[in-house]
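Every protein chain except one is present and positioned as in the full complex.
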Amino acid sequence: MLQRLRESKSAQGTLLALPTTVWLFVLLIIPLFLTLIVSFGRRSPDGNVIYTFTFENYTRLFGYSTNCANGQPSCFDPLYVNILGRSLSLAFNTTVLVISLAYPLAYFIARAHPKQRNMYLFMVLIPLWTNFVIRVYAWMMLLRKEGAINIIIGWIAHFLHIPFTPFEMLYTPGAVLVGMVYEFLPFMILPIYTSLEKIDLSLYEAAADLGANAIKTFLRVTLPLSMPGVVAGTILVFIPVMGTFIVSDILGGRQVILVGNLIQRQFLDARDPTFGSAASLILMVMTLIVTYFYTRKFGFGEEIVVA
Amino acid sequence: MNPFRRSPFVLTAAVLVYIFLYAPIIGLVLYSFNASRANVTFEGFIPKYSDRIVMEGSLVKSSPCGPFHWYCELAKNNDVAEAAGNTLTIAFIATIISTIIGTMAALALQRYNFKMKPFSQLSLYIPIVIPEIVMGIGILTLFSQFFGWVNETFNLVGNARLSLGMATVTASHIAFMVPFVALVVQARLQGFDKSYEEAAMDLGANEWITFRRVTFPIILPGIMSGALLAFTLSLDDFVITFFTNGPGSTTLPIYVYGLLRRIITPQVNALSTVWILVVFVAVLLLQILQNRESKDHS
Partner (left out) sequence: MNKNKIFKLLALLVIASMVLTACGGGTAATQPAVDGPKVTSTGFECPVPEFPMEVTSKELNIFVWTEYIPTDMQDCFELVYGIKVNRDEYSANEEMYAKLSAGGSSYDLVQPTDYIVSLMIRQNLLQEFDHSKLPAIKNFDPNYMDFAFDPGNKYTIPYQAGTDAIVYNADTVTNVPTSWADLWKPEYAGKMVFLDDSRAVIGLTLLTLGYDVNTKNPAELDEAKAKLAELVPNIKLFDSDSPKTALIAGDVDLGMTWTGEAFLAQNEKPSIQYVYPTEGAIIWQDNWAMPKEAPHADAAYAWLNYTNQGNIFWMMLRDFPFTNPNQAALDFAKTDHKDLYDAYMASPITNTPVEAIKNSHRIDDVGEALPLYDQIWTEVKGGQ
């Protein structure tokens, strides 16, 4: 048998890929399948699942409501659609902001002296190695009314003799955005850096020889070649933002409800696993759709290696 | 154009972003010396050393450890030690396993054709696009149903019962770490020049020796980065661990989250500072090693 193994390439391939595939099948595919089944079920009075086949949860998610104001049999309730929309726009805004902050820094590191690059990279990674929740909590201390930022601005205002009332920054949607940007910034810096670093330096010489100035070089050479990094980074940022609930919980004063919060509530407080499963799957599908169109336009960026 | 010349715009932007990245960290470290137990505003450093802890309301007036009072409290905290131990154990074991099977899968996907291939490739992408909470809840349901069935069928009682704990958390971590390892190694393999391998084979080496002496050393940096990424992901994971842990398997993120939700004392800040220091020292050592290695080679 060992002989046959040696000869058949396909058997070797299967054997190598087998542990991973089995692991993922059991711990991922099957749970997803279970979620799918549950999403077509109905909630029992105590919050358990009645296994049946109904589209109730999905229609409810997209606005079909029988509890209408003027006694109509059915109407459109945009509650959940709004939540989906809000999450999409937050994810979009976060991604745009993250790209605009990450790109200059990645550029800086890529153009730094080779011996120093690793140090700069690790300086980016170190905040990542504190704890996710602690980082969010740290922003609370900065943003609150008697927090560090207000104190510092207060000193400056006092110094300049300008009257100053502390800014209400915490527990606003703005705080959630700041928190999200902060959490996911390193995930964009690394891929962009990697793709920038790979750019062949001789291209710059060629561009200079052809008479291009700095801006033209950037737009025609650097930017297009760094796109795989931007794409990879976007995927690493956009998807988690869609599903996060901790940041909006802690920094938004539990008033900013995103899809992640909605799903978490369904499984815990509302005890409605059928609705929660439907929302989870819709979230996944939405993320997949956006990712698909994005990568179709810009390529997949899988040639990006982190570090 | 000198590619090493940095425009002032890029330089300023870079500095500002670094400040943005580190502002909360600095705040965290500073507040770990906060005299106020309630840790809402900064009430100054703890000035005096004394035999016992003297408190006035929620202000610590003096303590045997002086300004490092909260660090001493941290050292006495057994729960933190246990949680830290669990976190590291899980991360370590999960990283080893996921690196091994992830590298194997990457090799398979990159170099072989076999029937299962599209399915394997697809299943590797799923954990990346799936929100963690969906994965966590799905895995919890799976484990619960399975354990319930096994416990009933085999009439297990007491400590023999299957239940959530370190093993389930580790298994779940591996599930979401493997794709990252596989993708990173796969990317590294893509740029791989096969002529090295062919040369080795021409010289008479069989496949195993070729792999060990030629292929493996070349893809090792990719494997190491994948492993490092996986290790980081496991250390920081909250959502999936939250749904799959059990008695005695609390990890640091879970512990911290629970603590933050009830009483926010500067002890949490002390914990974060220590954590950052440990990481910093580890990274510094790695840097020194790498520099020494490149000196050896040149």
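All chains are identified by letter, namely A and B, in their written order; residue positions are counted from 1 within each chain.
Just so it is clear, a contact is a pair of C-beta atoms (placed from the backbone, for glycine too) under 8 Å apart; a residue touches a chain by one contact, two chains touch by 3 or more.
From a predicted model like this one, the values you see are computed outputs, not experimental measurements.
Colleague: Using the touch definition up top, pick the residue from B:Ile26, B:Ala199 or B:Ala282 that touches the left-out chain.
Modeller: Answering carefully, the residue with contact to the hidden chain is B:Ala282.
Colleague: Which residue from B:Phe33, B:Tyr71, B:Tyr112 or B:Phe143 sits in contact with the chain not drawn here?
Modeller: B:Phe143
Colleague: For the chain that's not shown, point to the residue among A:Tyr171, A:Tyr193 or A:Phe245 touching it.
Modeller: Answering carefully, the residue with contact to the hidden chain is A:Tyr171.
Colleague: Tell me where the left-out chain touches subunit A, residue by residue.
Modeller: Listed in rising order, the touching residues are 43, 45-48, 67, 79-80, 82-83, 144-146, 168, 170-171, 173, 253-257, 262, 265-272, 275.
Colleague: In the complete complex, the non-displayed chain touches which residues of subunit B?
Modeller: Touch set of subunit B with respect to the missing chain: 38, 40-41, 57-58, 75-76, 78-79, 81-82, 84-85, 88-89, 92, 140-141, 143-145, 147-148, 151, 157-159, 161-165, 217, 220, 224, 245-248, 250, 258-264, 278, 282, 285-286, 289-290, 293, 296-297.
Throughout what follows, only the chains that are shown with their structure count from here on.
Colleague: Let me have the rounded angstrom distance from the C-alpha centre of subunit A over to the C-alpha centre of subunit B, please.
Modeller: About 18 Å separates the centre of subunit A from that of subunit B.
Colleague: Along subunit A, where are the residues that touch subunit B in the complex?
Modeller: Counting only subunit A, the residues touching subunit B are 9-21, 23-32, 34-35, 38, 101-102, 104-105, 107-109, 111-113, 118-119, 122-135, 137-139, 141-142, 146, 148, 182, 185-186, 201, 204-205, 207-208, 214, 217, 235, 239-240, 242-243, 245-246, 260, 263-264, 267, 273, 276, 280-281, 283-284, 287-288, 291, 302-307.
Colleague: Can you check the complex and tell me which residues of subunit B touch subunit A?
Modeller: 1, 3-7, 9-11, 13-14, 17-18, 20-25, 27-28, 31, 40-41, 101-102, 104-105, 107-109, 111-117, 119-120, 123-124, 126-135, 137-139, 141-142, 145, 171-172, 174-175, 178-179, 182-184, 186-188, 190-191, 222, 225, 228-229, 232, 235-236, 238, 252-253, 256-257, 260, 264, 268, 272, 275-276, 279-280, 283, 287, 290
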